[in-house]
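Before I ask anything, let me first share the structure, which is written out below as structure tokens.
Apart from one protein chain that is not included, each protein chain of the complex appears where it belongs.
Now for chain A:
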Amino acid sequence: MSTETIPTPRSSYAPPRTRGVNWEKWGWMYMRISGLFLVILIFGHLFVNLVAGDGVRAIDFAFVAGKYSTPFWKVWDFAMLWLALIHGANGMRTLVNDYARKPLLRRVFLVAILVSTILLILLGSLVITTFDPCPAGMAASALPSFCPAP
């Protein structure tokens, strides 16, 4: 006994609508992975700044300057800055995609998110990489007290 091959039922099969890099998939994965790191980075940041040692009273300009004198905290804050800003921007992008119905409005929002995110990342990176609590050539009165006398 043999059976004929049954033809595939007619179905409205549409090929995948997106071609090339699947940004939606990578965006989704980025949220999960960065979220995992951010939990560690942010809670570590909060603990060191607000709980450890003298707690919140210890925070002042000297405290921040002290942290930024070590490469460890520079890398920590750098990672936190990039991961958190892209994470937040991607989240806002999905919100806009879900709720902004008008194409023009959607475009405006998406561009605004992109521009502000790039701006914030660049500014933050600039501060972290070039931070110097005692810049040379400044008047002594403008410098914090812990700077060595010129």
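One rule holds in what follows: a residue touches a chain if its C-beta (ideal position, glycine included) is under 8 Å from a C-beta of that chain, and two chains touch if they have at least 3 such contacts; residues count from 1.
Note that in this section contacts and distances are computed from a predicted model.
The protein name that UniProt records for the chain not on display, among "Formyltransferase/hydrolase complex Fhc subunit C", "Sarcosine oxidase subunit alpha", "Nitrate/nitrite transport system ATP-binding protein" or "succinate dehydrogenase", is "succinate dehydrogenase". Of the candidate positions A:22, A:69 or A:116, contact with the hidden chain is made by A:22.
In the full complex, the hidden chain is touched by chain A at residues 1-6, 8-9, 11-14, 16-18, 22, 24-25, 27-29, 94, 98-99, 101.
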